[in-house]
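Here the complex is missing one protein chain, while the rest keep their positions.
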Amino acid sequence: MPDQDHKCTCSEQPLVPTIVEVIDIIDRTPDVKSFFVRNVDGNGVPFQVAPGQCGMVSHLPIGEAMISCTWQEEQEYLEFAIKRVGLLTDELHQIEVGQKIGVRGPYGNGFPVDACKGRDMVFIAGGIGLAPLRSFIKYCFKNRADYGKITILYGSRSKADLCFKEELFELWPQETNTEVFVTIDNAQADWDGHVGFVPSYMEEVNPSSQGAIAVVCGPPIMIKFVLQSLEKMGYNDDQVITTLEMRMKCGIGKCGRCNIGSEFICLDGPVYYLKQLRDLPPEW
Amino acid sequence: MKEITNKVQAIAAKLFEEGKIDVFLAWEKGELNFKTKSYVARNALDVKNIVFDEYSIYNVSNSLLKFRDSHERIGIAVKGCDSRGIVRLLEDLQIKRDRLYIVGIPCPGMKDPLAAARNHGGFSKKQEEDGLAKKCLDCIQPNPVIYDELVGPEQSPRQQGDRFARVKEIEQMSADERYKFWEDTFSTCIRCYACRQVCVACDCRTCIFDEMKPQWVGRENSSTDNMMYHLVKHSHMAGRCIECGECERVCPVNIPLMLLNRKLIKDVGTLFGGPEAGMQYVEGSKPPLSVYRENDPDSFL
Partner (left out) sequence: MKVLSKAKLEAALNKLSDRNEVFVPMQKGQQSGYFTWKSFENGQDELMLDALNVYQSPKNAVLPQTEKMYSIKSQGVEVNIDQTYEDAHPTIIFGARGCDVKGIIAMDDVFLTRGYEDSFYKARRSGNTIIANACYEPGANCFCNAMEVNSLEPVGADVILRDAGDGYVWEVKSDKGEAVTALIADLLEEKEAKLPEVKPFIQKVDYSGVAEKLKSMFDHPLWDKLSQPCINCGMCTYVCPSCYCFDIQVKMWGEEGYRFRAWDSCMFEEYSREAGGGNPRGASKERFRQRFLHKLEFFKERYGTPLCTGCGRCIIVCPTDINIVRIIDAVKEAEINA
(Lines give C-alpha, C1' and ligand atoms only; values in the text may rest on other atoms or scores of the structure.)
Protein backbone atom coordinates (compact mmCIF):
# COMPACT_ATOMS: atom_id res chain seq x y z
CA MET A 1 0.00 0.00 0.00
CA PRO A 2 1.15 3.60 -0.44
CA ASP A 3 4.52 3.97 1.18
CA GLN A 4 4.89 7.46 2.55
CA ASP A 5 8.38 6.99 3.89
CA HIS A 6 9.88 5.57 0.73
CA LYS A 7 13.51 6.60 0.90
CA CYS A 8 14.65 8.42 -2.16
CA THR A 9 17.88 7.09 -3.57
CA CYS A 10 17.54 8.94 -6.82
CA SER A 11 19.22 12.08 -8.00
CA GLU A 12 18.00 15.59 -7.38
CA GLN A 13 16.44 15.44 -10.84
CA PRO A 14 14.56 12.16 -10.94
CA LEU A 15 13.10 12.80 -14.39
CA VAL A 16 16.42 13.52 -16.08
CA PRO A 17 18.21 10.41 -17.36
CA THR A 18 21.89 9.60 -16.97
CA ILE A 19 23.73 8.93 -20.22
CA VAL A 20 25.22 5.44 -20.48
CA GLU A 21 26.94 3.48 -23.21
CA VAL A 22 25.59 0.30 -24.75
CA ILE A 23 28.48 -2.14 -24.41
CA ASP A 24 26.84 -5.28 -25.71
CA ILE A 25 23.67 -6.41 -27.42
CA ILE A 26 22.53 -10.04 -27.48
CA ASP A 27 19.70 -11.43 -29.60
CA ARG A 28 17.56 -13.49 -27.25
CA THR A 29 14.75 -14.31 -29.71
CA PRO A 30 13.70 -12.88 -33.07
CA ASP A 31 12.03 -9.99 -31.22
CA VAL A 32 13.86 -9.82 -27.90
CA LYS A 33 17.30 -8.34 -27.40
CA SER A 34 19.32 -7.83 -24.24
CA PHE A 35 21.07 -4.49 -23.96
CA PHE A 36 24.03 -4.17 -21.62
CA VAL A 37 24.95 -0.64 -20.51
CA ARG A 38 27.44 1.01 -18.23
CA ASN A 39 28.61 4.51 -17.36
CA VAL A 40 30.22 6.40 -20.24
CA ASP A 41 33.53 6.62 -18.37
CA GLY A 42 33.68 2.84 -18.45
CA ASN A 43 33.29 2.43 -14.70
CA GLY A 44 30.24 1.00 -13.03
CA VAL A 45 26.57 1.82 -13.45
CA PRO A 46 24.37 4.80 -12.59
CA PHE A 47 22.31 2.82 -10.10
CA GLN A 48 22.08 -0.58 -8.44
CA VAL A 49 18.96 -2.69 -8.79
CA ALA A 50 17.31 -5.25 -6.57
CA PRO A 51 15.59 -8.26 -8.20
CA GLY A 52 12.31 -7.14 -9.80
CA GLN A 53 13.13 -3.46 -9.99
CA CYS A 54 12.93 -1.53 -13.23
CA GLY A 55 14.72 1.22 -15.06
CA MET A 56 13.45 3.83 -17.46
CA VAL A 57 15.32 3.28 -20.70
CA SER A 58 15.53 6.37 -22.82
CA HIS A 59 16.49 6.48 -26.45
CA LEU A 60 16.68 10.22 -26.18
CA PRO A 61 15.50 11.41 -29.57
CA ILE A 62 12.62 8.91 -29.53
CA GLY A 63 11.17 8.26 -26.10
CA GLU A 64 11.35 6.33 -22.86
CA ALA A 65 9.97 3.05 -21.59
CA MET A 66 9.98 1.27 -18.27
CA ILE A 67 11.89 -1.99 -18.57
CA SER A 68 12.65 -4.65 -16.00
CA CYS A 69 16.34 -4.55 -15.15
CA THR A 70 18.21 -7.81 -14.60
CA TRP A 71 19.75 -8.23 -11.19
CA GLN A 72 23.45 -9.18 -11.17
CA GLU A 73 25.58 -9.98 -8.17
CA GLU A 74 28.50 -7.96 -9.43
CA GLN A 75 26.75 -4.90 -10.76
CA GLU A 76 29.29 -3.82 -13.34
CA TYR A 77 26.65 -3.26 -15.99
CA LEU A 78 22.89 -3.10 -16.27
CA GLU A 79 21.02 -5.53 -18.50
CA PHE A 80 17.62 -4.78 -20.04
CA ALA A 81 15.90 -7.51 -22.04
CA ILE A 82 13.61 -5.65 -24.40
CA LYS A 83 10.90 -7.01 -26.65
CA ARG A 84 10.08 -5.12 -29.80
CA VAL A 85 6.48 -3.98 -29.36
CA GLY A 86 6.19 -0.28 -30.12
CA LEU A 87 7.78 2.84 -31.47
CA LEU A 88 10.58 3.13 -28.93
CA THR A 89 11.46 -0.54 -28.78
CA ASP A 90 11.50 -0.73 -32.59
CA GLU A 91 14.09 2.03 -32.60
CA LEU A 92 16.08 0.47 -29.78
CA HIS A 93 16.33 -2.74 -31.74
CA GLN A 94 18.07 -0.77 -34.51
CA ILE A 95 20.91 0.60 -32.36
CA GLU A 96 24.39 -0.85 -32.24
CA VAL A 97 27.06 -1.32 -29.60
CA GLY A 98 28.64 1.99 -28.69
CA GLN A 99 25.37 3.92 -28.86
CA LYS A 100 24.75 6.26 -25.92
CA ILE A 101 21.30 6.06 -24.38
CA GLY A 102 19.71 7.36 -21.19
CA VAL A 103 18.62 5.43 -18.12
CA ARG A 104 16.99 6.45 -14.89
CA GLY A 105 16.01 4.42 -11.88
CA PRO A 106 15.89 2.14 -10.05
CA TYR A 107 12.13 2.11 -9.86
CA GLY A 108 9.63 -0.04 -8.05
CA ASN A 109 9.61 -2.23 -5.01
CA GLY A 110 11.26 -5.40 -6.32
CA PHE A 111 10.56 -8.96 -5.21
CA PRO A 112 10.29 -9.77 -1.50
CA VAL A 113 13.45 -11.86 -1.59
CA ASP A 114 13.85 -11.89 2.21
CA ALA A 115 10.25 -12.78 2.98
CA CYS A 116 10.57 -15.78 0.63
CA LYS A 117 13.60 -17.23 2.39
CA GLY A 118 13.13 -20.81 3.54
CA ARG A 119 10.30 -21.40 1.06
CA ASP A 120 10.06 -23.65 -1.98
CA MET A 121 9.95 -21.37 -5.00
CA VAL A 122 7.81 -21.92 -8.10
CA PHE A 123 8.52 -19.54 -10.97
CA ILE A 124 5.95 -19.45 -13.74
CA ALA A 125 6.60 -17.31 -16.78
CA GLY A 126 5.42 -16.80 -20.33
CA GLY A 127 7.28 -15.04 -23.15
CA ILE A 128 9.21 -11.95 -22.15
CA GLY A 129 7.69 -12.40 -18.67
CA LEU A 130 10.73 -14.50 -17.82
CA ALA A 131 12.90 -11.37 -17.83
CA PRO A 132 11.82 -10.01 -14.42
CA LEU A 133 11.62 -13.48 -12.86
CA ARG A 134 15.12 -14.28 -14.10
CA SER A 135 16.48 -11.70 -11.63
CA PHE A 136 14.79 -13.45 -8.74
CA ILE A 137 15.85 -16.86 -10.04
CA LYS A 138 19.46 -15.72 -10.33
CA TYR A 139 19.25 -14.27 -6.83
CA CYS A 140 17.97 -17.59 -5.45
CA PHE A 141 20.80 -19.54 -7.05
CA LYS A 142 23.35 -17.03 -5.77
CA ASN A 143 21.89 -17.54 -2.29
CA ARG A 144 20.97 -21.19 -2.87
CA ALA A 145 20.95 -22.24 0.79
CA ASP A 146 18.31 -19.65 1.66
CA TYR A 147 15.63 -21.23 -0.51
CA GLY A 148 14.05 -24.67 -0.74
CA LYS A 149 13.18 -26.54 -3.89
CA ILE A 150 13.10 -24.40 -7.03
CA THR A 151 10.69 -25.16 -9.86
CA ILE A 152 10.81 -23.13 -13.05
CA LEU A 153 8.02 -23.42 -15.54
CA TYR A 154 8.31 -21.46 -18.74
CA GLY A 155 6.45 -21.29 -22.00
CA SER A 156 6.44 -19.30 -25.19
CA ARG A 157 4.75 -19.30 -28.59
CA SER A 158 7.47 -21.28 -30.34
CA LYS A 159 10.96 -22.64 -29.79
CA ALA A 160 12.49 -19.53 -31.33
CA ASP A 161 10.57 -17.33 -28.91
CA LEU A 162 12.07 -18.95 -25.81
CA CYS A 163 14.20 -16.36 -24.02
CA PHE A 164 17.44 -17.09 -22.15
CA LYS A 165 17.90 -20.56 -23.66
CA GLU A 166 21.34 -21.12 -22.19
CA GLU A 167 20.08 -20.64 -18.67
CA LEU A 168 16.91 -22.63 -19.30
CA PHE A 169 18.53 -25.66 -20.86
CA GLU A 170 22.07 -25.68 -19.47
CA LEU A 171 22.71 -23.60 -16.37
CA TRP A 172 19.55 -23.79 -14.29
CA PRO A 173 18.85 -27.55 -14.65
CA GLN A 174 22.30 -28.22 -13.17
CA GLU A 175 21.50 -26.37 -9.94
CA THR A 176 20.76 -28.51 -6.90
CA ASN A 177 17.17 -29.33 -5.99
CA THR A 178 15.91 -27.57 -9.11
CA GLU A 179 13.55 -28.59 -11.86
CA VAL A 180 13.01 -26.69 -15.10
CA PHE A 181 9.97 -27.32 -17.29
CA VAL A 182 9.67 -25.71 -20.71
CA THR A 183 6.71 -25.75 -23.09
CA ILE A 184 5.75 -24.15 -26.37
CA ASP A 185 2.24 -23.34 -27.59
CA ASN A 186 2.27 -25.38 -30.80
CA ALA A 187 4.15 -28.45 -31.95
CA GLN A 188 7.01 -27.90 -34.40
CA ALA A 189 9.43 -30.18 -36.21
CA ASP A 190 12.63 -29.49 -34.25
CA TRP A 191 11.00 -29.60 -30.81
CA ASP A 192 10.74 -32.74 -28.76
CA GLY A 193 9.79 -31.07 -25.51
CA HIS A 194 6.37 -30.38 -24.07
CA VAL A 195 3.70 -28.74 -26.17
CA GLY A 196 0.80 -26.84 -24.61
CA PHE A 197 -0.10 -23.73 -22.69
CA VAL A 198 1.56 -22.81 -19.41
CA PRO A 199 -1.49 -23.12 -17.09
CA SER A 200 -2.35 -26.67 -18.12
CA TYR A 201 1.30 -27.76 -18.08
CA MET A 202 1.58 -26.32 -14.60
CA GLU A 203 -1.37 -28.41 -13.45
CA GLU A 204 0.36 -31.47 -14.92
CA VAL A 205 3.63 -30.69 -13.15
CA ASN A 206 1.62 -29.84 -10.07
CA PRO A 207 4.29 -28.34 -7.79
CA SER A 208 3.18 -28.76 -4.20
CA SER A 209 1.67 -25.69 -2.60
CA GLN A 210 2.95 -26.83 0.79
CA GLY A 211 5.13 -23.99 2.06
CA ALA A 212 5.72 -22.79 -1.47
CA ILE A 213 5.64 -19.36 -3.07
CA ALA A 214 4.60 -19.02 -6.72
CA VAL A 215 5.94 -16.09 -8.71
CA VAL A 216 4.08 -15.39 -11.96
CA CYS A 217 4.78 -13.13 -14.90
CA GLY A 218 3.61 -13.22 -18.48
CA PRO A 219 0.96 -11.94 -20.84
CA PRO A 220 -2.31 -10.96 -19.08
CA ILE A 221 -4.25 -13.90 -20.48
CA MET A 222 -1.64 -16.35 -19.19
CA ILE A 223 -1.60 -14.72 -15.76
CA LYS A 224 -5.36 -14.94 -15.58
CA PHE A 225 -5.43 -18.69 -16.17
CA VAL A 226 -2.32 -19.43 -14.11
CA LEU A 227 -3.92 -17.71 -11.13
CA GLN A 228 -7.03 -19.84 -11.54
CA SER A 229 -4.92 -23.00 -11.74
CA LEU A 230 -2.84 -22.04 -8.71
CA GLU A 231 -6.00 -21.56 -6.72
CA LYS A 232 -7.17 -25.04 -7.76
CA MET A 233 -3.78 -26.43 -6.74
CA GLY A 234 -4.23 -25.10 -3.23
CA TYR A 235 -2.13 -21.93 -3.35
CA ASN A 236 -3.45 -19.18 -1.09
CA ASP A 237 -3.47 -15.55 -2.17
CA ASP A 238 -0.51 -14.83 0.10
CA GLN A 239 1.51 -17.56 -1.62
CA VAL A 240 1.26 -15.99 -5.06
CA ILE A 241 3.33 -13.08 -6.27
CA THR A 242 3.07 -11.34 -9.60
CA THR A 243 4.63 -8.35 -11.25
CA LEU A 244 2.41 -5.94 -13.16
CA GLU A 245 2.82 -3.91 -16.26
CA MET A 246 1.01 -0.67 -17.04
CA ARG A 247 1.67 2.26 -19.32
CA MET A 248 4.19 4.45 -17.49
CA LYS A 249 5.69 7.82 -18.26
CA CYS A 250 7.36 9.27 -15.18
CA GLY A 251 8.30 6.21 -13.13
CA ILE A 252 8.08 8.15 -9.88
CA GLY A 253 4.39 8.11 -9.04
CA LYS A 254 3.49 11.52 -10.42
CA CYS A 255 2.20 11.43 -13.99
CA GLY A 256 -0.88 9.42 -13.14
CA ARG A 257 -0.90 6.83 -15.90
CA CYS A 258 -0.09 3.59 -14.15
CA ASN A 259 -2.54 3.82 -11.30
CA ILE A 260 -4.75 0.96 -10.23
CA GLY A 261 -6.96 2.35 -7.54
CA SER A 262 -4.81 4.42 -5.22
CA GLU A 263 -1.65 2.47 -6.13
CA PHE A 264 0.93 3.67 -8.59
CA ILE A 265 2.46 0.58 -10.13
CA CYS A 266 5.75 2.30 -10.94
CA LEU A 267 6.29 3.33 -7.34
CA ASP A 268 4.27 1.02 -5.09
CA GLY A 269 4.61 -1.98 -7.43
CA PRO A 270 5.26 -3.55 -9.78
CA VAL A 271 5.49 -6.60 -7.49
CA TYR A 272 2.37 -7.58 -5.57
CA TYR A 273 1.10 -10.52 -3.60
CA LEU A 274 -2.16 -11.70 -5.09
CA LYS A 275 -3.70 -10.94 -1.70
CA GLN A 276 -2.89 -7.26 -2.22
CA LEU A 277 -4.22 -7.26 -5.77
CA ARG A 278 -7.54 -8.66 -4.62
CA ASP A 279 -8.08 -5.39 -2.74
CA LEU A 280 -7.53 -3.33 -5.89
CA PRO A 281 -9.99 -2.58 -8.69
CA PRO A 282 -9.80 -5.41 -11.26
CA GLU A 283 -7.82 -3.41 -13.82
CA TRP A 284 -4.64 -5.50 -13.59
CA MET B 1 -42.59 21.79 -28.58
CA LYS B 2 -44.55 20.01 -25.87
CA GLU B 3 -46.63 18.56 -28.67
CA ILE B 4 -43.53 17.32 -30.48
CA THR B 5 -42.22 15.83 -27.24
CA ASN B 6 -45.50 13.97 -26.79
CA LYS B 7 -45.43 12.67 -30.32
CA VAL B 8 -41.84 11.50 -30.10
CA GLN B 9 -42.55 9.80 -26.78
CA ALA B 10 -45.56 8.07 -28.29
CA ILE B 11 -43.59 6.90 -31.32
CA ALA B 12 -40.75 5.64 -29.13
CA ALA B 13 -43.19 3.86 -26.79
CA LYS B 14 -44.89 2.19 -29.73
CA LEU B 15 -41.56 1.09 -31.21
CA PHE B 16 -40.56 -0.45 -27.89
CA GLU B 17 -43.92 -2.12 -27.43
CA GLU B 18 -43.83 -3.57 -30.92
CA GLY B 19 -40.34 -4.85 -30.24
CA LYS B 20 -38.91 -2.92 -33.17
CA ILE B 21 -36.14 -1.20 -31.27
CA ASP B 22 -33.83 -1.87 -28.33
CA VAL B 23 -32.86 1.73 -27.61
CA PHE B 24 -34.15 5.16 -28.50
CA LEU B 25 -31.72 8.05 -28.72
CA ALA B 26 -32.99 11.54 -28.03
CA TRP B 27 -32.68 14.19 -25.33
CA GLU B 28 -33.65 14.40 -21.68
CA LYS B 29 -34.03 17.21 -19.20
CA GLY B 30 -31.31 17.89 -16.67
CA GLU B 31 -31.94 19.32 -13.23
CA LEU B 32 -32.28 22.90 -14.49
CA ASN B 33 -34.42 24.22 -17.31
CA PHE B 34 -31.55 24.77 -19.73
CA LYS B 35 -29.85 21.47 -19.08
CA THR B 36 -31.12 19.35 -21.92
CA LYS B 37 -28.73 16.57 -22.84
CA SER B 38 -28.40 13.42 -24.87
CA TYR B 39 -30.39 10.46 -23.66
CA VAL B 40 -30.63 6.76 -24.31
CA ALA B 41 -34.03 5.27 -23.52
CA ARG B 42 -33.78 1.51 -23.06
CA ASN B 43 -37.41 0.54 -22.61
CA ALA B 44 -40.97 1.83 -22.75
CA LEU B 45 -40.76 3.06 -19.16
CA ASP B 46 -37.80 5.32 -20.00
CA VAL B 47 -39.75 6.99 -22.78
CA LYS B 48 -41.35 9.50 -20.44
CA ASN B 49 -37.90 11.08 -19.94
CA ILE B 50 -37.56 11.94 -23.61
CA VAL B 51 -37.90 15.61 -24.30
CA PHE B 52 -37.65 17.98 -27.24
CA ASP B 53 -37.41 21.57 -26.16
CA GLU B 54 -35.66 24.82 -26.98
CA TYR B 55 -32.37 23.46 -25.61
CA SER B 56 -32.28 20.14 -27.53
CA ILE B 57 -29.24 21.38 -29.40
CA TYR B 58 -26.93 18.39 -28.92
CA ASN B 59 -26.30 16.53 -32.16
CA VAL B 60 -27.73 13.14 -31.24
CA SER B 61 -26.25 11.44 -34.29
CA ASN B 62 -22.94 11.55 -32.41
CA SER B 63 -24.44 9.15 -29.85
CA LEU B 64 -24.74 6.55 -32.60
CA LEU B 65 -20.97 6.12 -32.53
CA LYS B 66 -21.28 4.38 -29.18
CA PHE B 67 -23.53 1.81 -30.84
CA ARG B 68 -21.61 1.13 -34.03
CA ASP B 69 -20.24 -2.18 -32.77
CA SER B 70 -23.44 -3.42 -31.18
CA HIS B 71 -26.41 -5.08 -32.78
CA GLU B 72 -29.10 -3.11 -31.01
CA ARG B 73 -31.85 -1.73 -33.18
CA ILE B 74 -32.00 1.96 -32.67
CA GLY B 75 -34.75 4.54 -32.75
CA ILE B 76 -33.42 8.06 -32.96
CA ALA B 77 -34.93 11.54 -32.96
CA VAL B 78 -33.10 14.02 -35.15
CA LYS B 79 -33.17 17.65 -36.13
CA GLY B 80 -32.07 18.77 -39.58
CA CYS B 81 -28.38 18.97 -38.73
CA ASP B 82 -28.47 15.72 -36.75
CA SER B 83 -30.01 13.94 -39.73
CA ARG B 84 -27.11 15.04 -41.90
CA GLY B 85 -24.86 13.39 -39.34
CA ILE B 86 -26.72 10.14 -39.85
CA VAL B 87 -26.16 10.39 -43.60
CA ARG B 88 -22.44 10.77 -42.94
CA LEU B 89 -22.38 7.68 -40.74
CA LEU B 90 -24.32 5.70 -43.35
CA GLU B 91 -21.96 6.82 -46.11
CA ASP B 92 -18.96 5.87 -43.99
CA LEU B 93 -20.55 2.46 -43.30
CA GLN B 94 -20.43 3.08 -39.56
CA ILE B 95 -23.99 1.97 -39.06
CA LYS B 96 -26.55 0.17 -41.19
CA ARG B 97 -29.72 1.92 -42.31
CA ASP B 98 -31.89 -1.06 -41.39
CA ARG B 99 -30.81 -0.80 -37.75
CA LEU B 100 -32.30 2.68 -37.55
CA TYR B 101 -35.78 4.04 -37.15
CA ILE B 102 -35.41 7.77 -37.67
CA VAL B 103 -37.90 10.24 -36.28
CA GLY B 104 -37.30 13.55 -38.00
CA ILE B 105 -38.09 16.85 -36.30
CA PRO B 106 -38.01 20.05 -38.36
CA CYS B 107 -36.08 22.34 -36.06
CA PRO B 108 -37.24 25.82 -35.12
CA GLY B 109 -33.75 26.70 -33.87
CA MET B 110 -32.25 26.04 -30.47
CA LYS B 111 -30.75 27.96 -27.60
CA ASP B 112 -27.34 26.96 -26.36
CA PRO B 113 -27.34 25.20 -22.97
CA LEU B 114 -23.64 25.94 -22.63
CA ALA B 115 -24.23 29.67 -22.98
CA ALA B 116 -27.02 29.37 -20.43
CA ALA B 117 -24.72 27.36 -18.14
CA ARG B 118 -22.10 30.07 -18.41
CA ASN B 119 -24.63 32.76 -17.56
CA HIS B 120 -25.87 30.69 -14.66
CA GLY B 121 -22.35 29.84 -13.47
CA GLY B 122 -21.47 33.45 -12.75
CA PHE B 123 -17.84 33.36 -13.92
CA SER B 124 -18.46 36.12 -16.43
CA LYS B 125 -19.51 39.66 -15.64
CA LYS B 126 -21.48 39.97 -18.86
CA GLN B 127 -24.53 37.88 -19.60
CA GLU B 128 -24.63 36.23 -23.00
CA GLU B 129 -27.74 36.74 -25.10
CA ASP B 130 -30.51 34.29 -24.52
CA GLY B 131 -31.58 34.05 -28.17
CA LEU B 132 -31.05 31.30 -30.70
CA ALA B 133 -27.58 29.78 -30.73
CA LYS B 134 -25.18 31.11 -33.33
CA LYS B 135 -25.10 27.79 -35.10
CA CYS B 136 -28.88 27.85 -35.40
CA LEU B 137 -28.88 31.38 -36.83
CA ASP B 138 -26.49 30.06 -39.50
CA CYS B 139 -28.68 27.01 -40.20
CA ILE B 140 -29.32 26.12 -43.82
CA GLN B 141 -31.07 22.81 -43.24
CA PRO B 142 -33.56 22.83 -40.36
CA ASN B 143 -35.57 19.97 -41.87
CA PRO B 144 -34.34 16.39 -41.57
CA VAL B 145 -32.94 15.01 -44.81
CA ILE B 146 -33.55 11.39 -43.89
CA TYR B 147 -36.31 9.96 -41.72
CA ASP B 148 -38.88 7.26 -41.38
CA GLU B 149 -41.42 9.52 -39.81
CA LEU B 150 -41.63 13.30 -39.60
CA VAL B 151 -43.00 15.14 -36.57
CA GLY B 152 -43.99 18.80 -36.65
CA PRO B 153 -44.27 21.47 -39.31
CA GLU B 154 -41.49 22.16 -41.80
CA GLN B 155 -39.19 25.07 -40.95
CA SER B 156 -37.39 27.60 -43.14
CA PRO B 157 -33.63 28.03 -43.20
CA ARG B 158 -32.50 30.81 -40.89
CA GLN B 159 -29.23 31.62 -42.54
CA GLN B 160 -29.26 35.18 -43.93
CA GLY B 161 -26.99 36.95 -46.39
CA ASP B 162 -23.78 35.49 -47.78
CA ARG B 163 -22.86 32.37 -45.87
CA PHE B 164 -19.25 32.69 -46.95
CA ALA B 165 -18.87 36.43 -46.30
CA ARG B 166 -16.36 36.02 -43.48
CA VAL B 167 -14.50 33.34 -45.44
CA LYS B 168 -14.12 35.77 -48.32
CA GLU B 169 -12.80 38.43 -45.97
CA ILE B 170 -10.11 36.09 -44.78
CA GLU B 171 -9.33 35.08 -48.35
CA GLN B 172 -8.71 38.72 -49.14
CA MET B 173 -5.94 38.94 -46.55
CA SER B 174 -2.33 38.69 -47.63
CA ALA B 175 -0.65 35.35 -46.92
CA ASP B 176 1.23 36.86 -43.97
CA GLU B 177 -1.86 38.47 -42.51
CA ARG B 178 -3.75 35.25 -42.89
CA TYR B 179 -1.01 33.25 -41.23
CA LYS B 180 -0.93 35.70 -38.34
CA PHE B 181 -4.71 35.55 -38.04
CA TRP B 182 -4.78 31.76 -37.76
CA GLU B 183 -1.71 31.60 -35.58
CA ASP B 184 -3.33 33.99 -33.08
CA THR B 185 -6.62 32.15 -33.35
CA PHE B 186 -5.12 28.75 -32.61
CA SER B 187 -2.75 30.01 -29.93
CA THR B 188 -5.57 29.88 -27.38
CA CYS B 189 -6.38 26.22 -28.04
CA ILE B 190 -5.98 23.99 -24.98
CA ARG B 191 -6.09 20.78 -27.03
CA CYS B 192 -8.97 19.29 -25.09
CA TYR B 193 -10.18 17.67 -28.34
CA ALA B 194 -13.80 18.48 -27.52
CA CYS B 195 -14.21 19.68 -31.12
CA ARG B 196 -13.16 16.25 -32.32
CA GLN B 197 -15.11 14.24 -29.79
CA VAL B 198 -18.37 16.06 -30.38
CA CYS B 199 -18.03 15.79 -34.16
CA VAL B 200 -20.10 13.08 -35.80
CA ALA B 201 -18.00 13.28 -38.95
CA CYS B 202 -14.92 12.42 -36.84
CA ASP B 203 -15.71 8.74 -36.88
CA CYS B 204 -12.25 7.25 -37.37
CA ARG B 205 -11.65 4.40 -35.00
CA THR B 206 -8.11 5.48 -34.25
CA CYS B 207 -7.70 9.17 -34.74
CA ILE B 208 -4.47 10.33 -36.33
CA PHE B 209 -3.87 12.46 -33.24
CA ASP B 210 -3.96 9.39 -31.02
CA GLU B 211 -1.67 7.46 -33.31
CA MET B 212 1.70 7.01 -31.65
CA LYS B 213 3.54 4.93 -34.19
CA PRO B 214 4.40 7.15 -35.89
CA GLN B 215 3.25 10.14 -33.94
CA TRP B 216 2.00 12.57 -36.55
CA VAL B 217 1.26 15.54 -34.35
CA GLY B 218 3.11 16.56 -31.21
CA ARG B 219 1.38 17.18 -27.95
CA GLU B 220 3.02 20.49 -27.26
CA ASN B 221 0.77 23.43 -26.71
CA SER B 222 2.69 25.47 -29.24
CA SER B 223 1.73 27.31 -32.38
CA THR B 224 3.24 24.56 -34.54
CA ASP B 225 1.46 21.66 -32.89
CA ASN B 226 -1.79 23.56 -32.36
CA MET B 227 -1.89 24.61 -35.97
CA MET B 228 -0.98 21.13 -37.11
CA TYR B 229 -3.86 19.76 -35.08
CA HIS B 230 -6.46 22.15 -36.44
CA LEU B 231 -5.34 22.15 -40.03
CA VAL B 232 -5.14 18.38 -40.18
CA LYS B 233 -8.43 17.92 -38.40
CA HIS B 234 -10.23 20.38 -40.62
CA SER B 235 -8.66 19.06 -43.80
CA HIS B 236 -10.17 15.74 -42.85
CA MET B 237 -13.50 17.53 -42.65
CA ALA B 238 -13.34 18.66 -46.27
CA GLY B 239 -16.45 17.27 -47.90
CA ARG B 240 -17.50 15.72 -44.60
CA CYS B 241 -18.49 18.60 -42.34
CA ILE B 242 -22.28 18.66 -42.00
CA GLU B 243 -22.24 22.17 -40.61
CA CYS B 244 -23.92 21.24 -37.34
CA GLY B 245 -21.64 23.74 -35.60
CA GLU B 246 -21.15 21.59 -32.51
CA CYS B 247 -17.35 21.95 -32.57
CA GLU B 248 -17.53 25.71 -32.39
CA ARG B 249 -20.33 25.64 -29.85
CA VAL B 250 -18.50 23.45 -27.34
CA CYS B 251 -15.04 25.01 -27.71
CA PRO B 252 -14.09 26.28 -24.26
CA VAL B 253 -11.86 29.00 -25.72
CA ASN B 254 -14.21 30.12 -28.48
CA ILE B 255 -12.10 29.30 -31.52
CA PRO B 256 -14.13 30.12 -34.66
CA LEU B 257 -13.87 26.59 -35.99
CA MET B 258 -16.79 26.91 -38.39
CA LEU B 259 -14.87 29.52 -40.29
CA LEU B 260 -12.38 26.86 -41.34
CA ASN B 261 -15.13 24.37 -42.04
CA ARG B 262 -17.00 26.89 -44.22
CA LYS B 263 -13.83 27.64 -46.16
CA LEU B 264 -13.55 23.95 -46.94
CA ILE B 265 -17.24 23.67 -47.78
CA LYS B 266 -16.81 26.55 -50.19
CA ASP B 267 -13.70 25.07 -51.79
CA VAL B 268 -15.08 21.57 -52.07
CA GLY B 269 -18.23 23.03 -53.60
CA THR B 270 -16.19 24.97 -56.16
CA LEU B 271 -13.88 22.08 -56.99
CA PHE B 272 -16.28 19.18 -57.02
CA GLY B 273 -19.81 20.61 -57.02
CA GLY B 274 -22.62 18.28 -56.04
CA PRO B 275 -24.66 18.28 -52.86
CA GLU B 276 -22.97 19.32 -49.62
CA ALA B 277 -22.03 16.70 -47.05
CA GLY B 278 -24.90 14.78 -45.58
CA MET B 279 -27.57 16.61 -47.57
CA GLN B 280 -28.93 13.50 -49.22
CA TYR B 281 -28.45 9.80 -48.79
CA VAL B 282 -28.01 7.61 -51.82
CA GLU B 283 -26.95 4.13 -50.91
CA GLY B 284 -23.34 3.50 -51.90
CA SER B 285 -22.60 7.19 -52.50
CA LYS B 286 -19.41 8.72 -51.14
CA PRO B 287 -18.37 12.29 -50.43
CA PRO B 288 -15.89 13.75 -52.96
CA LEU B 289 -12.68 13.18 -51.03
CA SER B 290 -13.52 9.62 -50.01
CA VAL B 291 -13.32 8.21 -53.50
CA TYR B 292 -10.25 6.74 -55.10
CA ARG B 293 -10.08 6.02 -58.79
CA GLU B 294 -7.14 4.55 -60.56
CA ASN B 295 -7.55 7.01 -63.40
CA ASP B 296 -7.54 9.97 -61.03
CA PRO B 297 -5.86 12.88 -62.83
CA ASP B 298 -3.84 13.72 -59.69
CA SER B 299 -1.01 11.36 -58.94
CA PHE B 300 -0.49 12.12 -55.25
CA LEU B 301 -2.64 9.26 -54.10
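Going in written order, the chains are labelled A and B, and every chain counts its residues from 1.
FYI, contacts are C-beta pairs under 8 Å (C-beta built on N, C-alpha and C of every residue); 3 or more make two chains touch, one makes a residue touch a chain.
Remember, it's a predicted structure, so these values are computed and weren't measured experimentally.
Engineer: Where the complex has a chain not shown, which of A:H93, A:H194 or A:K249 is the residue touching it?
Structural biologist: Among A:H93, A:H194 or A:K249, only A:K249 touches the chain that is not shown.
Engineer: Sort through B:L45, B:L93 or B:I190 and give me the one touching the missing partner chain.
Structural biologist: In the complete complex, the chain left out is touched by residue B:I190.
Engineer: Please identify which residue in A:V85, A:A115 or A:L171 touches the non-displayed chain.
Structural biologist: Among A:V85, A:A115 or A:L171, only A:V85 touches the chain that is not shown.
Engineer: Write down which of B:E3, B:E72, B:E169 or B:E220 is the residue touching the left-out chain.
Structural biologist: B:E220
Engineer: Residues of chain B in contact with the chain that isn't shown?
Structural biologist: Here the touching residues of chain B are 30-31, 35, 37-40, 58, 62, 66, 113-114, 117-118, 120-125, 188, 190-194, 196-198, 210, 212, 215, 218-222, 246, 249-250, 252-254.
Engineer: Which residues does chain A use to touch the chain missing from this display?
Structural biologist: 2-4, 6-8, 10, 12-17, 19, 60-65, 85-89, 96, 98-102, 220, 245-247, 249-250, 252-257, 259-262, 267, 281-284
In this section, only the chains that are shown with their structure count from here on.
Engineer: Whole-Å distance, chain A centre to chain B centre, using C-alpha means?
Structural biologist: It comes to 48 Å between the two C-alpha centres.
Engineer: Write out the stretch or stretches of chain B touching chain A in their complex.
Structural biologist: 212-215
Engineer: Would you pull the chain A residues touching chain B in the complex into a rising list?
Structural biologist: Residues of chain A touching chain B: 86-87, 90.
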